[in-house]
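This report concerns only the one structure given below.
Omission of a single protein chain aside, the complex is shown with its protein chains in their original locations.
Our next item is chain A:
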Amino acid sequence: MKKHTLSVMVENEPGVLSRVSGLFSGRGFNIYSLNVAPTLEKGVSLMTIVAEGDDQIIEQIVKQLRKLVPTIKVKDLTEMKSVEREMVLIKVNAEDSKRAEILRIVDIFRCKVVDVSIDELTIEVTGDQGKIGALISLLGRFGIKEIARTGNVAMQRSMQIDL
């Protein structure tokens, strides 16, 4: 079982999200995260889907997505060089004695504080899954009160070379 990031270009028509999510639920595939937004091209949306499965399942998912009538293009970005980013908002406990420590972590991770109150900080972080996972686990001991994640967005790299 491995996570694959799929970039799916679709006609932005009513029900398209339901067609995609229905495909996953109907066939018992797992969606880890799903992000949809319009592209610059009129009437076209881009979905970034992170799906889990062995090679055979991922192959089926890609083919089934391609089979949907509104699907224009499907790329498995895990099979190529790509950049992946997710943005997360984390509301963390921050009483006076902990605040300095938290801000130090924010600094090290190059993320931002976007909201402050007497005993809470809301942190905005953007990064790949490794960075986000590390930050969440470091902040965990202060007590995370709330978390909101966008799910991955991803793009193929322009140069597909091994460095």
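FYI, a contact is a pair of C-beta atoms (placed from the backbone, for glycine too) under 8 Å apart; a residue touches a chain by one contact, two chains touch by 3 or more; residues count from 1.
Definition applied: contacts and distances are computed from a predicted model.
**Student:** With one chain of the assembly withheld, which option in "Branched-chain amino acid ABC transporter permease", "Acetolactate synthase", "Na+/H+ antiporter subunit A" or "Extracellular solute-binding protein" matches that chain's UniProt protein name?
**Tutor:** UniProt lists the chain that is not shown as "Acetolactate synthase".
**Student:** Specify the residue from the set A:Lys2, A:Lys63, A:Arg141 or A:Arg157 that touches the hidden chain.
**Tutor:** Considering the complete complex, A:Lys63 is the one touching the chain left out.
**Student:** Using the touch definition from the top, which of A:Glu11, A:Glu101 or A:Glu146 touches the missing chain?
**Tutor:** A:Glu11
**Student:** With the missing chain put back, which residues of chain A would touch it? List them for me.
**Tutor:** 10-11, 14-15, 18-19, 22-23, 26, 56, 59-60, 63-64, 66-67, 69-72
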